[in-house]
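As you look at this complex, bear in mind that one protein chain is not there, while each of the others sits in place.
Every chain is named by a letter (A and B) in the order it is written, and numbering of its residues begins at 1.
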Amino acid sequence: MTIIQLLVNALTLGSIYALAAVGLVLVFKASDLINFGQGSLVMAGAYVGLVFLLSGMPLWAVLIVGPVAGGVMGYLLDLLIFRRLSKASAWVFVVASLGVGGLLHELANAIFQSNLHPFPPLLSTEPQQWLGIYFTAQNLWVPAATLGVVACLFLFFEYSKVGKAMQAVAQNRTGAQIVGINLRGILALTWAMSAGISTLAGLLVAPQVGISPEMELLGVKGFVAAALGGLNSLSGALIGGLLVAFIEGLTNTYVTTAFKDVIVFGILLAAMWIKPTGLFGSAMTKRV
Amino acid sequence: MLEIKDLYVGYGKIVAVQGLTISVPSGSIVALLGPNGAGKTTSVRAIFGLLASSSGSIEFRGTRINGLSTDRVIKKGMGLVPQGRELFPGLSVLDNLLLGAYTVSDKQQILGALDRVFHYFPRLSERRKQAAGSLSGGEQQMLALGRALMASPTMLVLDEPSIGLGPMVIQAVFEIIARIAREQNVSILMAEQNARQALRIAHYAYVIEVGRQVAQGTPEKLMEDDAIRSAYLGTEAAPVST
Partner (left out) sequence: MSSRWGNKAWPWSVALVLLVGLILLPLGLPQFRLYMVTLALVYTIVAVGLNIVMGYAGQISIAHAAFMGVGAYTTALLMSLLHWHVLPSLLAAVVLVTLIGFLVGIPALRVRGHYLALATFAFQMIAETVIANWTGLTHGPNGVKVPTAVLGPWTLKELPLYYFVLLFAVATFLFSWNLLRSRLGRALIAVRDHEVAAQVMGVNLTWYKMLAFGISAAYAALAGGLFAITVSFLDPLAFTFWESIKHLIMVILGGLGTVVGPVIGAVLISSAPELLRGFREHSLLAYYAVLIVLLIFIPGGLLSGIRRLAGILAPAWIGKSGSAVNPTPANRVKRLLQGYARPASNETLLEVSNIAIHFGGIAALEGASFSVAPGQIKGLIGPNGAGKTTLFNVLTRVYQPSAGKLLFSGDDLLGVAPHNIVTLGISRTFQNVEMFSTMTVLENVLVGMHHTLHAGLLASGLSLPSQRREEREAMRRAREILEFLDLDGVAGAMASELPLGIQRAVALARALAANPVLLLLDEPASGLSHAEAGRLMANVRAIRDAGITVLLIEHDMRFVMGLCESITVLDRGEVICTGTPAEVSSNPRVVEAYLGKEEVSHAGD
């Protein structure tokens, strides 16, 4: 299999990892916290979309309403849980986010059991061929949608008042308070956006793998993508996502499938040994 | 304009401020003096709703502002130039300034404020696209001042504006503060360690130490009292033959 084919194959999954990573980065940038339940957010979001689908909503509408509903879920999580932990130590947040992840996992199990629900793709999965490379319309639509989302995010941060306010909160909370930015509102919005994007990621990957509580693992790969790209870099998340998917594909082809996770997480480990801030992230130096 | 009566701020068992009573009449410059750790910053933060537990009354233009959230206090017309500047280092000078007007919705007002800020701080205009983190100490202080002015406040509170600045810059900054107070009719409350500089532009001053008010008066009166002068104001006495 040629490198180009591998790259093309990696496009879809890479976009998913990238979106999951973006969800992580958003929260990290705004509040300096890593949401260890990120994988579960992706999974829960997918179930939210599933509910809409099963109620008869057309697919294209699900892809729009789903992320919005996912955003509401994120907002609720912040309102009920994370906001109340803002004064607690960082470890408490780690455990809380893990706890939320577990809670979502068990909720999914309880409501939907651990069956695999199929999810229809938006575009055709007929393999096409062009210059010897195989791809499907799905292969192209998912990365395109991802790029679109990231582009919107970029525009949002650069040109909107709220976007700038979010950047301000990420760079200096005290300063943000002083100019009258409502910290709670911004943090709630951050969580909503993170959850919404995670939901989209879940819905975009659902056609390929089906919806089940085990989807978390995909979101978890988002960690690797974010870590590779740099926890506070959105563009890093994109590239990280693609890289992870690409390496997974490589491993699948040339090594056995079972150990592909080992390789992927091995990369994460190596990244933490060698360059923890990732390829594009910035180190946070502290002057005495 | 600003009336503080009997302010009490405690952190758990530690009493940071006790019985503070300050008045800032409209159009005046009032200094709050005292060494580091005396409670000046604590008092300032209490005014702006940045602290949880305070009691006593804080009134701005007759309305009680205790316990109001920071953005409400700002909307009432107060601006804060905090200790340590607290700028947004990754954003440009212009962005920092525009964020200062976050609570303002009238675009014309914002543009007017921006013009005024650039008028007082032409250097900021030159560097408007530069990232705030790359400015020098003095420029950052100016940016912090400018940012506070963007919401067209009727009262400005400054917390230790001289920290981290060289003597020449400090003088320039204080001169600008005095000018702004005069020309824009902005009342000023200034918490400062550098008593000397603060008293040159202040109309009235309060001195606190270890959370308690220990003296107050016009600059002349405070300077005349030898005991007060040497104990609280002489910390930067120039040893040069005067």
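What we mean here is this: a residue touches a chain if its C-beta (ideal position, glycine included) is under 8 Å from a C-beta of that chain, and two chains touch if they have at least 3 such contacts.
These figures come from a predicted structure and were not determined experimentally.
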| item | value |
| --- | --- |
| Options B:4, B:32, B:110 or B:202, residue touching the unrepresented chain | B:202 |
| Sole contact to the chain not displayed, among A:19, A:34 or A:53 | A:34 |
| Subunit A residues touching the omitted chain (full complex) | 28, 34, 36, 81, 84-85, 87-92, 94-96, 98-100, 102-103, 106-107, 109-110, 220, 223-224, 227, 231, 258-259, 261-262, 265-266, 268-269, 272-273, 276-277, 288 |
| For subunit B, the residues touching the chain missing from this view | 12-14, 35-38, 137, 163-168, 170-171, 196, 199-203, 209-210, 218-220, 222-223, 231-232, 234-242 |
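Convention: only the chains that are shown with their structure count from here on.
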| item | value |
| --- | --- |
| Parts of subunit B lying in touch with subunit A, wherever the complex brings them together | 48, 50, 69-71, 74-75, 80, 82, 84-91, 95, 98-100, 102-103, 147, 151 |
| Subunit B partner contacts - residues on subunit A that touch it in the complex | 161, 164-165, 167-168, 171-172, 174-182 |
